[in-house]
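One structure below.
Missing here: one protein chain of the complex. Every other protein chain is in place.
Each chain gets a letter, A, B and C, in the order it is written, and its residues are counted from 1.
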Amino acid sequence: MGYQSILNDIAKEIIPLLKEGKVADYIPALANVDKYQFAMTLTLFDGTQFSVGLSDTLFSIQSISKVFSFTLALQTYGIKLYERIGVEPSGNPFNSLVQLEYEHGKPRNPFINAGAINVSDALVNHYKNPSDAYKEIEAFIRMIADDKSITYDEIVASSEMTHGFRNLALANMMKSFNNLDNDVIEVVEVYFKQCSIEMNTKMLSRSMLFLANHGVDPISGQRYVTDSRAKRINAVMLTCGHYDASGDFAFNVGLPAKSGVGGGIVAIVPKIMSIAVFSPGLNAQGNSLVGTKALELFTDKTGLSIF
Amino acid sequence: MGYQSILNDIAKEIIPLLKEGKVADYIPALANVDKYQFAMTLTLFDGTQFSVGLSDTLFSIQSISKVFSFTLALQTYGIKLYERIGVEPSGNPFNSLVQLEYEHGKPRNPFINAGAINVSDALVNHYKNPSDAYKEIEAFIRMIADDKSITYDEIVASSEMTHGFRNLALANMMKSFNNLDNDVIEVVEVYFKQCSIEMNTKMLSRSMLFLANHGVDPISGQRYVTDSRAKRINAVMLTCGHYDASGDFAFNVGLPAKSGVGGGIVAIVPKIMSIAVFSPGLNAQGNSLVGTKALELFTDKTGLSIF
Amino acid sequence: MGYQSILNDIAKEIIPLLKEGKVADYIPALANVDKYQFAMTLTLFDGTQFSVGLSDTLFSIQSISKVFSFTLALQTYGIKLYERIGVEPSGNPFNSLVQLEYEHGKPRNPFINAGAINVSDALVNHYKNPSDAYKEIEAFIRMIADDKSITYDEIVASSEMTHGFRNLALANMMKSFNNLDNDVIEVVEVYFKQCSIEMNTKMLSRSMLFLANHGVDPISGQRYVTDSRAKRINAVMLTCGHYDASGDFAFNVGLPAKSGVGGGIVAIVPKIMSIAVFSPGLNAQGNSLVGTKALELFTDKTGLSIF
Partner (left out) sequence: MGYQSILNDIAKEIIPLLKEGKVADYIPALANVDKYQFAMTLTLFDGTQFSVGLSDTLFSIQSISKVFSFTLALQTYGIKLYERIGVEPSGNPFNSLVQLEYEHGKPRNPFINAGAINVSDALVNHYKNPSDAYKEIEAFIRMIADDKSITYDEIVASSEMTHGFRNLALANMMKSFNNLDNDVIEVVEVYFKQCSIEMNTKMLSRSMLFLANHGVDPISGQRYVTDSRAKRINAVMLTCGHYDASGDFAFNVGLPAKSGVGGGIVAIVPKIMSIAVFSPGLNAQGNSLVGTKALELFTDKTGLSIF
């Protein structure tokens, strides 16, 4: 059965689940999103795309942006980055702050908020100021997605900022341990901007192709990170990509992937393709409920899994 | 280059590292082990084995036994097992007890000590008494390793028991939350017996082959667990198999694997082979230092990795 | 107004509150106690007693016994005792285990369960075996209460033992840090026996008189502990005597005191008297609801308070 038929079948099967999720409600810009939306796109190494649903609809990529900024920081700093950020799973969310305290302000991995804020700080260091740091993240995403239109939503970004006290707490905690170099508010602004970037499933799926191909974009032939760093990023996605449901996702889907509270998930099938899915209703762990299910159905139907 | 040459090369390369590890010293039986030992065995789906080093030398499998007892419990209970044990990574070891308390006595996964003790309890329930529970674990290992000589070391087991107060604390904590059904000491004895089982790299490598083949032993053709449960076990090994170095191991080696403080590590190359390695010197996280390095060298040289 | 009139007034005022508390329900022996009971006794330095209510009714002293065992251990070990037990408040109960872990198995004070179990262990060391340790605690209480009939309730003690898994967890944790010398179960049995001792408010009030008089029983003239240690015991009662309501109790009552889940509370008015109260209905923090109120009314009416 061809990929398009598989996607069509998945789109039918997930319909009854659309009502079950719950959209993120911590900021109005996300709370007002219609949860009866679904899109899914596969991109193969030759650039062929298969899509179903609202694959042209832009949504807030939120935590998926952490993969992009982590990649850019690895490009820039190499293994020196691990002096300030670990790569181990972090256990339940309740422990996030106590872990940060116990481990002297060093976040356990780049995909928890503290870690992603720390990555932003590293990028502000490198690009000298917050606005250039954000611009470089955006430019990097535009390049790997091969789409110059990609940018962030200002309303979402400023809305995040006025509700981001826990993130400011994490950033101040890191700074109290001398593990954050720049102004706390400026760094967190960079982080919120990158979270507010909007993409659709076609762009997202296209953008992650290099991770399925050991660091080289299979279409352009350009190398973005070394083979070894691409594997590292995939490993961190698998072990830490889904908040406190990473273990469950590893089992049920069996692919390295990263989710965001905007309802997006992007997954990698090593050596074969990249997949993006979007549906804004979230499950109890904050991952797209329908998106997770769609990926499960996909790996069940195709037998694609890294295990 | 053939597998034998690769193993020979690895054996040469790891020699300078043998002095760096530190054997487990919490019980005399392990503290007295000679750290200048190394063995590595690959088993292919047709049963062919390639070995280097002391591949006939028995060692204490310790936490590797958690894979066997978890498999047996999944066979027995199916998904009902997840009512008492989770499958999420657990964060740093410091948090183990507070997590157990915060999550009302439900261990986060079957590979932390609390989880493995809980699995023992489930098996004592099913097999009615502790001694039969242990015998069934042993019988299962003998079957999948195809070797009737496998058994446990009584001195190690009783030594564990007289130093196992933290494990007794974990077990009593679970019992206080009604998540342990049998006598605490009897359950912990089953757990310590299974940890004290002795195997060599040939046996270990042979025994895990079914996990590389989606639940079916490729040699005998016998199915031990469903396809889906085999993937689950591999996923838990990848995300939780190496204490607080699981993320690092996922990256550096890129294979589902489980280590033990006796110096053994067993790894799965899905659809291809199973690998066992032994060297008793441990790194700071309690995993075999040389064993981890040998697996890294193996995946580097062969390009085998799930990412 | 005389003390008897004050007690009579208090007895009238607390009647409407008797229905509000909730008896301890973790063991049947306590769950079956009638909550509509109240007793209060004052003992002056010349031995005069004023009582109201069921002052001859025996009840389980539970955690009040921690004052007796701590006193006995201070007599025996002096300041060496503080090598194994601290004297600082412990914060909320949720943290008890993580604190024990963070502080390497040293309990924060002798009135949390871990601390009292540790005191029992010290007494087992000194008196060579568990049964003598218990007998010495009992003998000490008989002496200071001047009543040879005092003993423990076997049903309560064995009932505690079969529900005491959290206490066994604490004891095993301390043992894993080498801060418990004897067999865990034997030590916890001593602890549960002392908790199951039965006294009435007359006995309790009489027994604590030496703490109101800087260590010397004002009736017999016998010194039980030094002036300095008596002050220490009072200070620990004030800062740690009421689980997670010690600060509230310090304010509302303003006297050093210790409560037990059996419904008893004993309080000290330095240089003047000792007071015992009993009513088995507990408030949300596990202290006698009516007993706490009765002591508040008493200090309001008399102006007696250390602040």
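Everything below uses one rule, namely that a contact is a pair of C-beta atoms (placed from the backbone, for glycine too) under 8 Å apart; a residue touches a chain by one contact, two chains touch by 3 or more.
As the structure is a prediction and not an experimental result, all values here were calculated from the model.
K.L.:
Which of the chains on display does the removed chain touch in the whole complex?
P.N.:
A, C
K.L.:
Which of C:27, C:225, C:238 or C:257 sits in contact with the chain that's absent?
P.N.:
The one listed residue touching the chain not shown is C:238.
K.L.:
Have a look at C:17, C:219 or C:306 and name the one touching the chain we're not showing.
P.N.:
C:306
K.L.:
Which one touches the absent chain: C:6, C:64, C:81 or C:98?
P.N.:
Checking the options C:6, C:64, C:81 or C:98, the one contacting the hidden chain is C:98.
K.L.:
Have a look at A:97, A:143, A:219 or A:272 and name the one touching the chain we're not showing.
P.N.:
Candidates A:97, A:143, A:219 or A:272; residue touching the omitted chain: A:97.
K.L.:
When the complex is taken as a whole, what residues of chain A touch the one chain not shown?
P.N.:
94, 97-98, 101-102, 165-166, 168-170, 172-173, 175-176, 184
K.L.:
Considering the whole complex, not just the chains shown, which residues of chain C touch the missing one?
P.N.:
These residues of chain C touch the chain that is not shown: 86-92, 94-95, 98-99, 102-103, 108-109, 230-232, 234-236, 238-240, 244-248, 250-251, 254, 256, 270, 305-307.
In the analysis below, only the chains that are shown with their structure count from here on.
K.L.:
If every chain is a node and each touching pair gets an edge, what shape is that graph: line, ring, star, complete or other?
P.N.:
Shape = line; chains linked end to end, path left open.
K.L.:
Cα centroid separation between chain A and chain B, in whole Å?
P.N.:
Chain A and chain B have C-alpha centres separated by 32 Å.
K.L.:
I'd like the Å distance between the centres of chain A and chain C, where a centre is the mean of that chain's Cα atoms.
P.N.:
55
K.L.:
Just curious, how far off is chain C from chain B if you go by their C-alpha centres, in Å?
P.N.:
Here the centre of chain C sits 47 Å away from the centre of chain B.
K.L.:
In chain B, which residues are in touch with two or more of the other chains?
P.N.:
Counting only residues that touch two or more other chains, chain B contributes 94, 98, 102.
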